[in-house]
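One protein chain is absent from this view; the other protein chains keep their places.
After this line comes chain A, so read on.
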Amino acid sequence: DDKLLTEPLSHPDFFSVKELFTLKDLFNARVHLGHKKGCRHRFMEPYIFGCRLDQDIIDLDQTVQHLQLALNFTAHVAYRGGIILFVSRRRQFCHLVESTARACGEYAHTRYWQGGLLTNARIQFGPGVRLPDLLVFLSTLNNVFEPHVAIRDAAKMNIPTVGVVDTNCNPCLITYPIPGNDDSPAAVELYCKLFRMTIIRAKDKRRQSEAIEELR
C-alpha cells in the first residue's frame, strides 16, 4: 500500500502528461486569445505575452508549463482516489462539463453555488460527508464577472484548486492556475478532453498497480 502511494511521487512525470498536448494544439484551440486591454487584471500581467489591436495574447510557453503541472497534480490526486469537483458557471459549457465529470467518474457543480456548500457541509449534507480533494475551475468567474465563491471557500477549507484563468480573472488564491482562454468552445472542449484523459489514465494505472500487487 505504501509502495503504491510513494512510487509515483519519485518520478517527475509518472503519468506522462506531457504527451497529451503540444503548443500547436493549444494554438489551434485558440487558448492564447485573451480579452481586451481594458479588461486586463493586474495580476495577469506576468502571463500575458503581448497586446495586438487592444486584444491581450497569453504566453503559451508559460501556459504549457502551468498546464503540465496542473494535469500532473490532478493525475496524482485521481491516482490516490481523491474526489475531484469540476466547477464552471458558464451556461454554454454547463452540459459539456457535467458530461465530462460523469465520463471520468468524478463530480461536477455548474449550477448556482449555495453559500455554505463547503464551509457548512456538515449541516447541509449530513454528519459524515467527505469534501472534495481537488476543485477544477473551467472558468473562475461567475455570471456577474466576479471571482467564484468556491475559490475563497476552497482556500478556507485547505482544498487545492486548479483553474483556467483568463486575462480578466484573479489568479491569487488558485494553487495551480492555467493562464488561458475560457470563453471559446474549442478551448473549453480541449481542456475537458485533457482532464478526462488524465483522470482516466491515472485511474487505470492505479487499477493496474493494485492488480500487480495482488498477484504478488
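Observations on the structure shown:
Heads up, the rule we're going with is that contacts are C-beta pairs under 8 Å (C-beta built on N, C-alpha and C of every residue); 3 or more make two chains touch, one makes a residue touch a chain; residues count from 1.
The rule is simple: contacts and distances are computed from a predicted model.
A single chain of the complex does not appear, and UniProt lists its protein name as "Small ribosomal subunit protein uS9m", one of "Alkyl transferase", "Myotubularin", "GPI-anchor transamidase" or "Small ribosomal subunit protein uS9m". Only one residue in the set A:Asp25, A:Asp59 or A:Glu98 touches the chain that does not appear here, and it is A:Glu98.
Within the whole complex, the absent chain has one touching residue among A:Leu5, A:Leu23 or A:Val129, and that is A:Val129. Seen from chain A, the chain kept out of the figure touches residues 81, 83, 85, 95, 98-99, 101-102, 105-109, 111, 114, 116-117, 120, 123-130, 132.
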